[in-house]
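Here the complex is missing a single protein chain, while all its other protein chains stay put.
Per-chain residue numbering starts at 1, and chain names A and B are given in the order in which the chains are listed.
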Amino acid sequence: MAAIEVRRLTRRFGEFLAVDDVSFDVQKGEIFGFLGSNGAGKSTTIRMLCGLLRPTSGTAHVGGVDVAADPEGVKRRIGYMSQRFSLYELLTVDQNIAFFGGIYGLDRGRLARRREFVLDMAGLRGREQTLARDLSGGWRQRLALGCAVLHEPPILFLDEPTGGVDPLSRRQFWRLIDELSAAGVTVLVTTHYLDEAERCHRVALIHAGRLATIGRVAEVKQIFADRPILEIRTERAVEAMQALESVAGVEKTSLFGTSVHAVLASRAIRPETVRETLAARGIPVASVETVPPSLEDVFLDVVERG
Amino acid sequence: MRMLLAVARKELRQIVRDRRTVLIQAFVPAFFLVVFGYALSFDIRHIALAVEDRDGTPQSRALVSAFVNSGYFDFAAAVRGPRWQDRLLDTNEARAVLVIPEGFARTASTGGSAPVQVIVNGDNANTATAVIGYATGILHSAALQFAPGSPMLDARRGEARVPLVMEPRVWYNPELRSALFLVPGLIAYISMLMAVTSTALSIVREKESGTMEQVRMAPVRTVPFLLGKTLPYFCIALLSAGLVFLASMALFDLPMRGSWLTLAGVLSLYLAGALATGLLVSTVADTQQVAFQIALLVSLLPTLMLSGFIFPIASMPAFLQAVTHIVPARYFLVALRAIVLKGSSVLQLLPQIGALAVYALVVLGLASVRLSRERA
Partner (left out) sequence: MRGARLGVLVWKEFLELRLNPRLFGIVIVAPILQLTLLGYAATTDVRDVPIVVADGDRTRPSRDLVYRFEASRHFTVVATVTTVGEAEAFLEQGRAWLALGIPPGYGRDMARGGSAVVQVAADGTDANSITAALGYANALVAGYARELVASRSASDAAAAGVMDPRIRVWFNPELESRVFMIPGVLALVLLVVTANLAAMAIVREKEVGTLEQLNVTPLRRWELIVGKLLPYGVIGMIDVLLVTAVAVFWFDVPLRGSFPLLFALSLVYVLCTLALGLFVSTISSTQQQAMLTAVFFFLMPMIYLSGFVFPVENMPQPIQWLTYAIPLRYFLVILRGIFLKGVGLEVLWPQATALAAWGAVVFSLAVLRSTKTLK
């Protein structure tokens, strides 16, 4: 049996359909990424899976427990870290650990052992007496993660865990997730940082409450199998985009950071051709090269398809 | 100036998003004014009177009638046994017990002195004072009717024997309607409470949620910033007070003998002071919980107790009278009553207007100083 089984899960808020007929499985030990823009339905889904929100229809089983029938049973088996880190600002690192340990019913011996683990994992040795509010973003994030796994839950739900944190801390955080997954913990993480999502085993893209696409990261990128993506670095990105719109064979263009991504309709068109076309229009180009598709490309593609 | 308006606009947008709060601030005060104006009165009537008539003669019954017919007392119960007095007063079934001794009529007719007891429930001193006053008055006038030789209930004959009578004439409020006294007090109270609570959390909220940084970075000086933040609340408060006045005049016959302009001016000064008080609280507290408690501490009971609304200031001990000087409601009440009931002009109210203005300026100044320090 899969760690998480979701069948036709739906949630309505009055007229508004937040989650629409979503189904998927997550296997034990997987890092499953739940991607989508804000308001797409990610948080709502996760909250239903955690037993915080009752589904309007459909079923979900987390750790073998039906979320609608026994939400409290679900809560015993999971760890949860929310968007806002949910630590007690006025308590110290140690006190937060002691608090959550107590809430999950850890006895003294086990709490002591887990405390050691969390302090090491989060790199908070020597900072046990620091108030949570005095920790900077990255440390708090790791502490919150630590408090969520104190009771060694087999399943972990992370809802936008890396919001507003610097890239270095984010990378460190994901390393921790990898370690947990290697130890057999199932991790379901929602994020809108698509570059992070590359580190997941499988991803699901949610758009307007519906499951748009699901599969291993490599599989999901297959939609670009016959459509190469060119990255054009130029000073005049906007003009380049406009120029390319009218070039035959270019399906669409988008801004990627300071460069332009152009999705080509087929493998037939060659990068050099595009470069020449742009040069002919008087747009200087630093480089044009084929790049492997990223999840962001996939996401934009999916969203555009509607 | 433009900065001020920009700040005000942003604040207004934030306020409007929380619809429930705005509705409460605008309409609830008028609602409660109506409820309280209808419910409350200082008049002491329908005093529950228990009677122990040990004489049972026409004269004793006449005395009981004198009490009941006075319009102040209602017959509550007849005392039938030794423990009844205790029970009636303990359970508040009776506020007073009239005890007429055996042999009352006989003693009176032979020129003796019959001890008539009135036992008064003293737990509410205010009521008790009134009860004593009424009872004494009734007994005094009854005494002269029961004199030997004078027929009972001959009121006119009784009065002619009284050498000195006081005739009261009451100005501005001839029936001494307590509504005319109460309503201005309620207006002052409700307005103060609403204004203080609306601004008390405004700055602390930023402190707690961390948006204080934005406040610090804002390219606007502290005073215009504070004024801009307060402006929307001022408008809401003014609207709310307007509704309150409308309700008072429509439902409670509150007269308006003075100038509307003066009233608006005085009201604005008062509201400004109240809003500034809330702001000051907001700069002093570090969490919303604390701000709330301080705001209540400063406005809930002091405005009720120390403004002259219920307890006369002149009767308070000296140190407390000094404290009332910093209760803006004190000045506002005097001014409000004067404008509404007496038609007083600005000149006549200069002391009150001056005091309100000084209060508002000082408090606003203090709030600015504190906020500047935070921003520095």
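Please note the rule applied: a residue touches a chain if its C-beta (ideal position, glycine included) is under 8 Å from a C-beta of that chain, and two chains touch if they have at least 3 such contacts.
All of these numbers come straight from a predicted model, not from anything done at the bench.
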Fill in the blank from the handout: By the document's definition of touch, the residue of B:L304, B:V346 or B:V362 touching the omitted chain is B:L304
Practice task
Could you tell me which of B:A8, B:V79, B:I190 or B:L371 touches the chain that is not displayed?
Solution key: B:I190
Completion exercise
Given B:L243, B:L296 or B:A357, the residue that touches the chain left out of view is B:L296
Handout entry: Contact residue for the chain not shown (choose from B:R83, B:H140 or B:R373)
Key = B:H140
Problem - On chain B, residues whose C-beta touches the chain left out of the figure - result: 18, 20-21, 24-25, 28-29, 32, 35-36, 38-46, 48, 89-92, 108, 111-130, 132-133, 135-137, 139-140, 142-144, 146-150, 160-174, 176-178, 180-181, 190, 193-194, 197, 200-201, 205, 285-290, 292-294, 296-297, 300-302, 304-306, 308, 310-312, 314-317, 319-320, 323, 337-338, 341-342, 348
Fill in the blank from the handout: Across the whole complex, the chain not displayed is touched by chain A residues 50-54, 71-72, 75-76, 78, 80, 82-91, 95, 98-100, 102-105
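The criterion applied here is as follows: only the chains that are shown with their structure count from here on.
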Fill in the blank from the handout: chain A to chain B, mean C-alpha position gap in Å, rounds to 60
